[in-house]
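Of the protein chains in this complex, one is absent; all others appear in place.
Up next, subunit A:
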Amino acid sequence: MDIKEYFSLVFSDYTLRTITLGTAILGAICGMLGSFAVLRKQSLLGDAISHAALPGIALAFIITGTKDTNLLLIGALVSGLIGTFWIRGMITKTHLKSDTALGLILSLFFGFGMLLLTYIQKQPNANQAGLDKYLFGQAATLIEKDVTLMAIVTGICLVVLLLFWKEFKILLFDADYTKTLGFNTRFIDILITFFIVLAIVLGLQTVGVVLMSAMLLAPAAAARQWTNKLSVMIVLAAIFGAFSGVFGTAISASQNNLSTGPVIVLVAAVFVLFSFIFSPGRGILFKQIRFWQNRRDLKLQKTLQFMFDIAKTHEDISHPHAIKILNNFQGFTKGSLKKMEEKNWVALQGQKWSLTQDGYNAAKNLYTQE
């Protein structure tokens, strides 16, 4: 199957449609909530939470003995939340820095989860195979029930986001100030964190413990490049996330044996790379172009300033002068003189130049703004 075939099948083939829809919704919710994580400088929180979810999955299996996705994900949710609150507790109660707390919880929970997984594999239970899919995810196992759950959670998340938009925004920008206004910042904080944990848990089946944080961060990091408005950033991150999901699924479905989760993450990374280079405001390409432009403009402006200093000593500002005298001025080239003529700053006549009224005004206002 090639990509074209995939897109013709996606509307008719039930399995393909379910998986595509699932990864798209997942990408969208992760992009939205990831924006919050990025702006709060808690990028690594997602990584810690997803790893912290692993022992929950294993324990849920050991206790119930079934592989029902919802039960396992409830286990993941509980252990993800426990991990999150331990991290918060460590940061506020001890004087450990947040990266230390995140790293500790991440490796501790992940290690414990791996231990439980190997324990389960040694059990004489025919049912045990396949739990390791939560490590790297397996989008192919998505069924309609899972996608419905994702859609419901995303819907609730959207409603909460719209209701508490103002509270989320101010907390992200200035938490201390928010407190002085009388808002319960702990409640807002827990609300945001809870939804981040929820989104991560929903993504475990598709993308897996190890790569989940990229789903949160990549769309948000890409979106930040294109806008200076929070609302636009969140919408863009959701769109980037959804497209990563769809394209990732398309590529992995059209190439045999390519695991979906990693492909989705790679597609998201392409969005990031593209945004870092090509976004007009913050991208490195346009930054470099602006730098070159400024340097060129400065050269012209210096020449103009030099001419202005000569011209203003005459009553008639357009009094012609020999081009030769410009040679006294370092940095003058024939090219820049030509460009100045194009800008209608100077008039050239044989071996003489004269300042135009436009050029005079431009020079006069050159360094007076701001």
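Going forward, a contact is a pair of C-beta atoms (placed from the backbone, for glycine too) under 8 Å apart; a residue touches a chain by one contact, two chains touch by 3 or more; residues count from 1.
Everything that follows uses one rule, which is that contacts and distances are computed from a predicted model.
When the listed names "Fe-S cluster assembly protein SufB", "Sulfur carrier protein ThiS", "Manganese/zinc/iron transport system ATP- binding protein" or "Na(+)-translocating NADH-quinone reductase subunit E" are checked against UniProt, the chain not shown comes out as "Manganese/zinc/iron transport system ATP- binding protein". When the whole complex is considered, the residue among A:97, A:145 or A:229 that touches the unshown chain is A:229. Within the full complex, the residue among A:4, A:97, A:179 or A:319 touching the omitted chain is A:179. From the set A:74, A:170 or A:323, the residue in touch with the chain omitted from the display is A:170, counting the whole complex. Touching the chain that is not shown, out of A:4, A:41 or A:97: A:41 (per the contact rule at the top). Residues of subunit A that touch the chain left out of view are 39, 41, 95, 163-167, 169-170, 172-174, 176-183, 224, 227-230, 232-233.
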